[in-house]
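Shown next, in structure tokens, is the structure this report addresses.
Omission of a single protein chain aside, the complex is shown with its protein chains in their original locations.
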Amino acid sequence: MLRKLTPYLFVAPLIAFIAVFTYVPIVSSLNLSFREWDFLTPNMPFVGLDNYRELLSKRDFWASLHVTAGFAAISVPLRLALALLIASYLTRETLVSRLLRGALFLPYVTSTVSIAVVFSWVFSTDYGMANAALRFFGVAKVSWLQDPTLALWVLIFVNTWKQLGYDVVIYIAGLQAIPQELYDAAAVDGGRPGHVFRRVTMPLVMPTTYFLLVISVIEAFQVFTIVNVMTRGGPAGATDLLVNQLYRIGFVLFDIGQGSALAVILFVLLVALALIKSRILGKRVHYEA
Amino acid sequence: MSGITLHDIRKAYPGGPEVLHGVSLDIRAGEFVVVVGPSGCGKSTLLRLIAGLERCDRGEIVIGGRRANDLAPQNRDIAMIFQNYALYPHMTVRQNIAFGLELRGMPKAERNARAEAVARTLQLEAYLDRKPGALSGGQRQRVAMGRAMARNASTFLMDEPLSNLDNALRVAMRTEIKELHRALGATIVYVTHDQTEALSLADRIAVLKDGHLLQFGTPAEIYDTPADMFVAGFLGTPAMNFLPLDRLSPSPVPPGRTIGLRPEAIRVHADEPSGLALPAKVLLSEMNGAELILHCETDAGRVTAIAPRHEFSFHPARVWLGCDMSRAHVFDSRTGLRLEHAAMEV
Amino acid sequence: MSGITLHDIRKAYPGGPEVLHGVSLDIRAGEFVVVVGPSGCGKSTLLRLIAGLERCDRGEIVIGGRRANDLAPQNRDIAMIFQNYALYPHMTVRQNIAFGLELRGMPKAERNARAEAVARTLQLEAYLDRKPGALSGGQRQRVAMGRAMARNASTFLMDEPLSNLDNALRVAMRTEIKELHRALGATIVYVTHDQTEALSLADRIAVLKDGHLLQFGTPAEIYDTPADMFVAGFLGTPAMNFLPLDRLSPSPVPPGRTIGLRPEAIRVHADEPSGLALPAKVLLSEMNGAELILHCETDAGRVTAIAPRHEFSFHPARVWLGCDMSRAHVFDSRTGLRLEHAAMEV
Amino acid sequence: MKPDNPILAAAALVAGLLFLSPVLYSIFMSFQTADAYYRGGLDFTLDNYGRAIGQYHFARYLMNSLIVSGCVTVIALTVSTMAAFAFARFRFPGGDLLFAATVATLMIPSHISLIPNYLTLAKAGLLDTYAGLILPAISNGFAAFFLRQYIRGIPRALDEAAYMDGATPLQVLWRVIVPLSRPAIFSMGLYVFLTEWNNYIWPLVAIGKDDLYTLQIGLARLYRVNPGEGLVDWPLVMAASTITIIPVLFGFLLVERHLVRGITMGAVK
Partner (left out) sequence: AVTVKFWHSFNKEGGEALDKIIASFEAANPDVDVEAEFVGNYNDIVAKLQAAIPANRAPDAVILEVTRYGLFADRGVLTDLTPYFDADPLKDDLYGYAREIGVYKGKNYIVPFNSSTPVLYYNKDIFARAGYTAEPPLKTFDDILAVSRTITDKLGADGITGIAAPGQFARWGLVMGNDSELIDSKTNDILLDTPNTIDAYKWMSSLVYEHKVASADGVTEEDNGRDAFLAGKVGIMLNSTGNYGGSKKALGDNLVVKPMPCNKVCSVPIGGAGIGILASSPKDVQDAAYKFISYAASPEANATWFAATGYLPINKKSAALPVAAEALKSQPGIDVAIEQLPFAHGRARPPVVTWMRTTEYKMWEAMALGQRGVEETMKDFAAQTRAEAARQ
């Protein structure tokens, strides 16, 4: 009897935490999304799909979705391409490559708030490092974070700067997992480096690429800290990523119903993204060694 | 088809000690040479030097009469089969076989035709569109072979190509490789640490130890006249028994000699026979099909002997070991080197 | 020391097909039983059932006269030695040996004393404070043995304990295990898929295939009177040759018979000898020390034969194979079962 | 490790420094007086740190961050290791489902639970407490998933040997699995600690008391609610930022390899 119970006892604490803080909230988000509430009233009337209807009819929502998709569409390929390129140069176990890997990885473990603050300075108009560099080359100063056309690029840059090290480290692991013999075989067969990279390296790190793709798209849809610290979604909504909007609707405007509706939409979106990607890409990435 | 001559090759990996200490080998065109030796002795390194995947520090590599030290791997007209076959897991069998040709810029139709021709010879046609993951060990081995054959190279290098197969398959693949050699007539340099493989496959065997070439000769030469105790002990199972000469012989003999007796040169008797024979206590008698393998303790040391099982229906406890001294080898105990014609003196 | 009786044991893993289909075995106290069979035939499962690590679906397990089906592993008085020894890598040799005693609540001083006593018997004293990672394969094997011995169990189960060792060490360890068995007098059930090991170690061998027990007998019985073609082919190297009887005999014979001839029952002649002999084309002659292993093609099928090398200084291309029909086995081609006394009829 | 070409090494070093220059310069800036910074002079001072720690409570924030991240790490590792052991070693009805539910937390954006968790903890009276920061952070299946993969790599025979030696499941976990998983647990611990250390959105909504601000919140507020006269007091902000970075930086230098290994093991498997 006890023997049968053993595994349940072992998983119970974790499952309890997960249930209370992850799964129950999904249900209550769904519930709240059908209600009208601002935290202040004692009751929360049921309003059906009103919150969804209103949210979806808002320009803000679509703008935010657009900005978020743009953020992902630019930053994810940029990160992956850069990371693969850099990783291919850093696979060798030399001192220099170790140091560079460390340098690249450092931002990943550094606090996002610190990075956001530091880059707020870097891209501040009058005293920032970026404009100092421009001045050095005789270019007029730029309002990086006040210009709606630039601000998103700045955030993409900062996010890439922070995450690149992670991608590189993962790629290095992926590249190192490719047996050296495959390269030896290609060398004996007479491959030019570019050709071998395209025909051997790229397909073989495909599982890694896939992994990073999933991770970084999911991440792109959840970026918040740098937005909150650097731009608060501005200027003029140019960096109003979904989670920032969620935060604003929920914890600034206190429209709990709409905030929950947005949370539910975000949830559905991410789950759908994950499923679609595994459908499309799944077929092309799995080899047995 | 071209011969390979290595002349006093030395090699150290960057930051490491020297791994090959001046190896010279003269491989004839069309010959099947097996390089054997214990793990870490430098076999793979030697092969990679020939392939051009590593550069040697000293010495000369001549392939087909041309100095090849500075040739890139792809210009040496060599095909290589790696230990794990190094098949590209993301390519089909067809693509794997054709990849070498693709790298050399052969048009697609042509190289596929060639891949299919090769696959036919190797009876792989049915698998042309499978990926390596969906093949058995033996099939993978044949794909690796096919990839090398497609290139039409004059020389094949193989690094322990059978070490990942199970025993039955290994025996079967040996036969195939040997037949292939006969069919292609190419020069083959084959690395293994399995002495059975070496004896059965080679035209000539090169025995390597700690980066030194100990002996280079036909299997029979190596087996019958091993250059030293290491070679003698390394090839043949059960291994050769080594006994100090002075413990064996009642009469005074020169000191510092060791006698090597292969198990088949020892006859097991239940009672004391005539001629030189050692009384022995049987530590363990292992039934091995038609034979018993007897691990015995004698005054001269441990000895392994083989007895036909039908002569000993029981597991004997004490036996006499008759030694056929005409088949004994004599070695210098200190240097381990074989002393020619010394055997008869006993 | 206690016997083990298995009665009609059946076992399926959850959600899988049946793995053992009614195996009955009667292991006597103090006996050394080896279970052999190809991979996946259920050997490990059988052992784990005896150990109590799995529960059987049907049938009865009796250990030392007591029904043990519902006993927890620790209450069966059984010690087990796992394939990779399963030594705790984070504990010293001493702790490894004493761990079982610690779990049973033995005071520290006492259990350490016991661990040291066991280590002495196994000549492991010098390594008591090392961790398994710093031991050689053979030493690890002895620690595993020591861990089992410390428990003073009456029965030892061993699951391919030598499969990870290299060839030389495997031979040496066989000797040690056999000696240990002699010294302890415990019942040992030993699983392997290596036929050499089975023949050399066992008092009795159980041959398993696809979850069925094919034969249970002494090595000699198994080798000399195999129950069917599978057993006959599985034990002995090179494997027994199987030839259809009607192709072999010029006179009319009953149909559906297969003759089994071990290589040692075939003599290789350069010219046609008297008696029954098949002309053969040599596909491959493998040099194997003092012998040549000839893979031949005959009218009756492929045949492997052994010839003393000194009789064939060259690699022969055509030979005659003289068959000693008195040593031939006769099988029913369809069922594979051995037909007793049928051999002489030819 | 192989030696390097010195020219290449120098170039790489420069590239690395350039990459990190914003952070390096921010650290340098934190030792400048505001005056010197705005006028472009050089004037070394520790005053910024004094003010950040004293006037702006960064000592307190540092302690809060340490307490919260430390507790999260210890609790998360404990419950995750236990669960990982069960998932790796037992087959039990519902086990696959529970494991799937655990792994799925990796795909579920934590933001969906922001509002409900706020309400839950409000109801429990745990907002503005350490517990309010700690408990929701445990609800992450990554450590359990990762450790399960690792434990599956430990030969099952070791467990079985222990069972045959008479161990209970808890003994097997504690005496065999945990010691053998130490590298993985360590890597995971670092990862969990770091993640919690850098957590932002949850403390942002869950904590309204200065006493309980973590470094991240404290820094964001210091930067946002600009305390300087006139323009942002960048040197002060950078001092606070440096205080936020430094513990991680040192930790990172000490254990980079473990961390990297932990992260890559999780990814590549």
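Letters A, B, C and D name the chains as they come in the text, with residue numbers starting at 1 for each one.
Throughout what follows, a residue touches a chain if its C-beta (ideal position, glycine included) is under 8 Å from a C-beta of that chain, and two chains touch if they have at least 3 such contacts.
Being a predicted model, the structure only gives us computed values, none of them experimental.
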Contact with the hidden chain (one of A:Tyr8, A:Tyr23 or A:Phe39): A:Phe39
Residue of A:Pro7, A:Pro207, A:Gly237 or A:Gly259 touching the missing chain in the full complex: A:Gly237
Footprint left on subunit A by the chain that the document does not show: 36, 38-41, 54, 58-60, 125-126, 143, 145-148, 231-238, 251-254
Hidden partner interface residues of subunit D, rising order: 118-119, 121-123, 125, 127-128, 205, 208, 210, 225-227, 229-232
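Going forward, only the chains that are shown with their structure count from here on.
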Interchain centroid distance [CA atoms averaged], subunit B/subunit D, Å: 55
Interchain centroid distance [CA atoms averaged], subunit B/subunit C, Å: 28
Residues of subunit A whose C-beta touches two or more other chains: none
Residue numbers of subunit C (touch at least two other chains): none
Subunit D to subunit C touching residues, read off their complex: 91, 155, 157-158, 160-167, 171, 175-176, 179-180, 182
Subunit B partner contacts - residues on subunit C that touch it in the complex: 167-168, 171, 174-175, 178-179, 196, 199-201, 219-220, 223, 235-237, 262, 264, 283-284, 286-290, 293, 295, 309
Residues of subunit B touching subunit A in the complex: 48, 51-53, 72-75, 78-80, 82-84, 86, 88-90, 99-100, 102-104, 131, 133-134, 147, 151
